[in-house]
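The structure appears below as structure tokens.
One protein chain is absent from this view; the other protein chains keep their places.
And then chain A:
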Amino acid sequence: MAAMKKALPPRLVGLTFFRAVSTSSMGTLPKQVKIVEVGPRDGLQNEKNIVPTPVKIKLIDMLSEGGLSVIEATSFVSPKWVPQMADHTEVLKGIQKFPGINYPVLVPNLKGFETAVAAGAKEVAIFGAASELFTKKNINCSIEESFQRFDATLKAARSANIPVRGYISCVLGCPYEGKISPAKVAEVTKKLYSMGCYEISLGDTIGVGTPGIMKDMLSAVMQEVPPAALAVHCHDTYGQALANTLMALQMGVSVVDSSVAGLGGCPYAQGASGNLATEDLVYMLEGLGIHTGVNLQKVLEAGNFICQALNRKTGSKVAQATCKL
């Protein structure tokens, strides 16, 4: 091609394409989407390098200023299992808690829940799975037994007026079992919802899903749980995350999990990528005229900050395109 001259500063080229799109042009897309930012927890948890506490705190504060309404701050699990989250109490106590922003934390059991509440947690999250083998390998019990464990946490949370978000792993495939039936996902979702989770995040843990499979799974789940109580958590291991997310939006889901800079690799495929990048998600939603409340520029800055701290390249294509090398 002939030599190119840039008419606009490169970092702004993509950003000029946001304009309101009549939602009627895409049929049933939601008018607004809540983004649940999981970078500080799911993202950092899967990063090799241990991030110092002040860096974690600064990341969360920067994300708070980015307009995100839910930022998953940390995980109250044993440091033996997840060394990255060993500073959970310091992080939760150290972050600025902006009004109107929720900072849920993961809790594996009642003990974790109690520690979290003592540290100031106002919302918690629990982790289930749609696969027996995954549950066995991950938390050393069956799905049914995991419900019994959750029950204790959910009861305590109800007494303390603390909302609980439920996660379900392996909704579109499992690294041990392979295919997962939509009926199984629907069953587990229904159970968590009836036990008191206000929202269930359906996770394509190893990113193997494609749009048709996402649709089948959601069709089954939505027969049991209202769409407004559902979220999707797509991993981009095979590059399918945004297409799968688009399908979920077309099905009526309006809550999407993502991770700034696409932080977090995949523990099941060495060298592979992990979470859907928040920047790329926001880019698509804004292009569709869907309200998110997120300031993309500020999220880009937060992503740039954490990538420098981790000494890694961003996993976000928007960031790659807008930041000079």
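We adopt the following convention: a residue touches a chain if its C-beta (ideal position, glycine included) is under 8 Å from a C-beta of that chain, and two chains touch if they have at least 3 such contacts; residues count from 1.
Criterion: contacts and distances are computed from a predicted model.
Novice: One chain of this complex is not shown here; going by its UniProt record, which of these names is it: "Lipase-like PAD4", "hydroxymethylglutaryl-CoA lyase", "WD repeat-containing protein 75" or "Aspartate aminotransferase"?
Specialist: Record says "hydroxymethylglutaryl-CoA lyase".
Novice: Can you tell me which of A:192, A:247, A:260 or A:299 touches the chain that was removed from the display?
Specialist: A:247
Novice: Consider the whole complex, including the chain that is not shown, and state which of A:139, A:222 or A:309 touches that chain.
Specialist: That would be A:139, which touches the missing chain.
Novice: Name, in rising order, the residues on chain A that touch the hidden chain in the full complex.
Specialist: The missing chain touches chain A at positions 1-2, 4-8, 10, 13-14, 16-17, 19, 21, 25-26, 42, 46, 77, 81-82, 106, 108, 127, 129, 137-139, 167, 169, 173, 175-176, 178-179, 203, 205, 207-213, 215-216, 233, 236-240, 242-243, 245-247, 266-273, 277, 280, 283-284, 286-289, 316-318, 320-325.
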